[in-house]
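Note that one protein chain is taken out, while the other chains of the complex remain in position.
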Amino acid sequence: MTKRKVCVVVTARASYSRIKSVLCAIQQHKALELQLVVGASAVLDRYGNVISCMERDGFHIVAKVYMVLEGENLTTMAKTTGIGVLELATVFDNIKPDVVITVADRYETIATAIAASFMNIPVAHVQGGEVTGSIDEKVRHAVTKLSDIHFVATQKAADRVKLMGEEPSRVFVTGCPSIDLAAEVAKQAMLNFDPFEKYGGVGETMDISGGYVVVMQHPVTTEYEQAFTQVAEVLKAVVALDLPALWFWPNVDAGSDGVSKCIRIFREQNSSCKIHFFRHMMSEDFLRLLCNCRCLIGNSSVGIRETSFLGVPVVNVGNRQSGRERGQNVIDVGYNRSEIVDAVRKQLGHGPWPCNPLYGDGNAGTRIASLLSDVTLTIEKKFVN
Amino acid sequence: MTKRKVCVVVTARASYSRIKSVLCAIQQHKALELQLVVGASAVLDRYGNVISCMERDGFHIVAKVYMVLEGENLTTMAKTTGIGVLELATVFDNIKPDVVITVADRYETIATAIAASFMNIPVAHVQGGEVTGSIDEKVRHAVTKLSDIHFVATQKAADRVKLMGEEPSRVFVTGCPSIDLAAEVAKQAMLNFDPFEKYGGVGETMDISGGYVVVMQHPVTTEYEQAFTQVAEVLKAVVALDLPALWFWPNVDAGSDGVSKCIRIFREQNSSCKIHFFRHMMSEDFLRLLCNCRCLIGNSSVGIRETSFLGVPVVNVGNRQSGRERGQNVIDVGYNRSEIVDAVRKQLGHGPWPCNPLYGDGNAGTRIASLLSDVTLTIEKKFVN
Amino acid sequence: MTKRKVCVVVTARASYSRIKSVLCAIQQHKALELQLVVGASAVLDRYGNVISCMERDGFHIVAKVYMVLEGENLTTMAKTTGIGVLELATVFDNIKPDVVITVADRYETIATAIAASFMNIPVAHVQGGEVTGSIDEKVRHAVTKLSDIHFVATQKAADRVKLMGEEPSRVFVTGCPSIDLAAEVAKQAMLNFDPFEKYGGVGETMDISGGYVVVMQHPVTTEYEQAFTQVAEVLKAVVALDLPALWFWPNVDAGSDGVSKCIRIFREQNSSCKIHFFRHMMSEDFLRLLCNCRCLIGNSSVGIRETSFLGVPVVNVGNRQSGRERGQNVIDVGYNRSEIVDAVRKQLGHGPWPCNPLYGDGNAGTRIASLLSDVTLTIEKKFVN
Partner (left out) sequence: MTKRKVCVVVTARASYSRIKSVLCAIQQHKALELQLVVGASAVLDRYGNVISCMERDGFHIVAKVYMVLEGENLTTMAKTTGIGVLELATVFDNIKPDVVITVADRYETIATAIAASFMNIPVAHVQGGEVTGSIDEKVRHAVTKLSDIHFVATQKAADRVKLMGEEPSRVFVTGCPSIDLAAEVAKQAMLNFDPFEKYGGVGETMDISGGYVVVMQHPVTTEYEQAFTQVAEVLKAVVALDLPALWFWPNVDAGSDGVSKCIRIFREQNSSCKIHFFRHMMSEDFLRLLCNCRCLIGNSSVGIRETSFLGVPVVNVGNRQSGRERGQNVIDVGYNRSEIVDAVRKQLGHGPWPCNPLYGDGNAGTRIASLLSDVTLTIEKKFVN
């Protein structure tokens, strides 16, 4: 029996954690062959060496795709996607996959969906049907309409995908694979490493044994110009809290320059505050840090998704995640430092929330691999209504 | 008052006819400034010099975009689209439109939608919400999800666009602008030129005063390999009919090579049959030819759309238009020569059908221009359900 | 012993004939492994299916590179080269050659030299040091300066390469491999096929047993605008000669559109003249046609190079080959029909010329393969003077 060749394209550090359990399950499935393609910021040292993580985790990479055009503005974001289509078409032509998996909704993931669908290769989309703000909202649903198979996280997401005219029998509620990793980590959640020692970063080394918060603040591409002032507001809130804060550097979207600049200026002016900046961590370590933090602040999807399962208190800032289903563990606020501070204090008072399997029960990976092994692969689609 | 800059991107000869009345209406509207960008096959002599048509029609072209990568296969189709995104991003960066219009569903039109939406420019889509087969089906709906404003042809199309989560107040049933041109021509439908004399083409010059059929057969990108055999079946049917046939060369999709090759071989083997091949015509002339033909055979969207208004009898072959709303003037058949012949004979027996305003009443252009002048332009979208 | 991986990049039908004996010799050499990459017009059906020739000849193709951006103007010529660099870099990254061979001086060959040299792969250049007109002149010498090893055709070419500062010990007079094929064909030169039957083409089938001329007229990229009028002059001269003429379609440079258009118009106006147009032929057949023709007319390098060995009378038109060393068999004329006619008549009167080994003795292929197997491969260069 020839194995089905399943090509997974990973274009960002965060996407790797999100899809890792699927990669494992594909690799272990005897009817599937994994073709792992890594591209965009995931091949760049600047954004953390994901490649070496993958190799350490036992994955073989069949192609590296350099596609990020420097500039970090909206024009280069578009051009990066164009280069992605050019390059991924070559990759698919070389490795001839039976099905291509594209993950979530980062802007450059539409390059994967275009290259594959235009080349008559069935496309499977993970994490469609959700609702957020930003360009991600447009990209996610456009990728749904270019895709042939849908592995969604929640029933509501499934409903939306079907509303959009997708054939119901091709939409599968598998849970989100990012929860698989969180579930794994949650089994042994104790903080078993020193983040300062293991990951360096910049800023003072602090005693975090008395509790700490975690911050992840990404630029919002449709609010490009505001990136600088938005992060400034979050910074001021965190300083006002006066708790040790572990801050994670933003991803490579348009506006990340504004965020970086703001952080750089802040650091020069506030050399001895209680914030330590990290570039990136192994996902397991990051999740363990989350499990043990008193509150997550920012606008990352982690604050909606993994934290619901882990019961971590979250203060979600701004519109980036607006519309996404969320658990009771999340308080939403605007870009306003006192609002942020008040909400965090409320969360500190409450403490951990119970586990909520809203986004999955921890078995998405094996479910997806199993479906990939026996679903009919076709590129013919018709709007169902 | 500064005028709104409306950029329209035209990427194929057929799209020009389809959008021409909108271009006119924008140009004449005192609150709008037209920025006409021409790209893909529309700038290539091989596919008919659309540029000179446009200039003759009084339009100024602000940018020409060379983006077609030669090869005419699925890989180059994807790469062409990637190059399109790269190039259009530069164009938009230079001309800074307030809104970008993308037309219909040809594969490369997604490049327009991506470049504009990624650059935070509102996108207006003409002819969304329809249902067909082929890669067009995926592209059309993906473009809908990347777009902010929708000018659709029919109420059913509007319903589908809304089902897909688009904000109802942003969906406008304007009718299809291609009908505007058809309506114009229908006012004086008499054949007032000699197609052989005016357009050359290859094959014998025939007496068409006793009636003729028109054939337009495009390759179907998702049935790439079958292009050759499909066109062969149509050719044999047309020969069997033994009526003068005016055959139009296919567009530049993957598979067009197969179609061309089949036609070339056929011509070498059948030097004296009653088929004359044309590359392209001015739209008005083409529509006038249609008005006067006894039957249109093939799989072009013209056979569904303009013909419903004009009442031309149509035999629609294969799946390319499957799912599209159609009038009584259309008989659907498979790629089978005797099925085709029988259906054509039936249509010849019936003769012209009454005008059916299914796809528009002839005023789409002015309606769209008027809406463009006062609709709120925004890039923020949220799935509505 | 690991074999040296020799990557040869072929980007045009003509380049294949030119390098074929080298490909054979590399394939047969026990210390070398051939990596054949085919790109640009050589992968396009429109320019003759070189791929299937290569496969029939027993070569395995490791990568096909689609890089021709349609438009056939100077801007797309530049962009084609840019795409070539993008694509070839991926290819070289995948196949990791020990040395890359680039052939002659077509504009897109500089893409090969740039991709390889920038990636620290030694570059060997075949046919450097010659002098002509057109953009080829700039490209050829620029490629020399990007290359590390030089296999040149003549002693004068070697002298020029050294003058340009190349290390003398890296410059080898091997003869031109295109002569190898000519020498092979010359051993059995009798016309053993019917060109009309075997290759079709357009125009009347003629009796060529009483003698015929061959025409090859390429557009000159630096005289882009004149392409149309230049070919018109040659056409009129050929008509005036009133001899059966076998005319070969031009290659895909800027201006080829002008040439094609001129020929098309001519054909429509002169349906029954003694010219038959061919798209392309297998090299051996083409050379055999040449051996037996009474005169070659045009501006192809074949008229300078292979004909000197074969002793074919040549009338070379215009500047395209100006500066190139030539044998006594060539008469140079301008784009003037009466000049052309007079010169051809003079050649017809003279008849065949003796063999002149100016461009090689027929053993270039084995010489080059042998050198490739033991030359030191290095990327360090310094101007020698």
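The letters A, B and C name the chains in turn, as written, and every chain counts its residues from 1.
The definition used in the following text is that a residue touches a chain if its C-beta (ideal position, glycine included) is under 8 Å from a C-beta of that chain, and two chains touch if they have at least 3 such contacts.
Since this is a predicted model, take the numbers as computed values, not measurements.
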For the chain omitted from this view, which of the shown chains does it touch? A, B, C
Which residue from C:28, C:75 or C:229 sits in contact with the chain not drawn here? C:75
Missing-chain contact among A:105, A:180, A:233 or A:257 belongs to A:257
Chain not shown: contacting residue from C:51, C:65, C:146 or C:344: C:146
Considering the complete complex, of C:39, C:84 or C:203, the missing chain is touched by C:84
Which parts of chain A face the unshown chain closely enough to count as touching? 43-46, 66-72, 75-76, 79, 83, 200, 257, 261, 268
Determine and list the chain B residues touching the chain excluded from the picture. 86-87, 90, 94
So that we can see where the missing chain sits, which residues of chain C does it touch? 74-75, 77-79, 81-86, 88-90, 92-93, 107, 110-111, 113-115, 117-120, 131, 133, 135, 137-139, 141-146, 159-160, 163-165, 221-222, 224, 322-323, 379-383, 385
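Just so it is clear, only the chains that are shown with their structure count from here on.
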Compare the two sides of the chain B and chain C interface and say whether they are made mostly of the same residue numbers, over half shared, or of different ones. same
Taking the mean of the CA coordinates per chain, how far is chain B from chain C in Å? 41
Calculate how many whole Å lie between the centre of chain A and the centre of chain C, each centre taken as the average of the chain's C-alpha atoms. 53
Can you tell me which residues of chain A touch two or more of the remaining chains? 86, 90
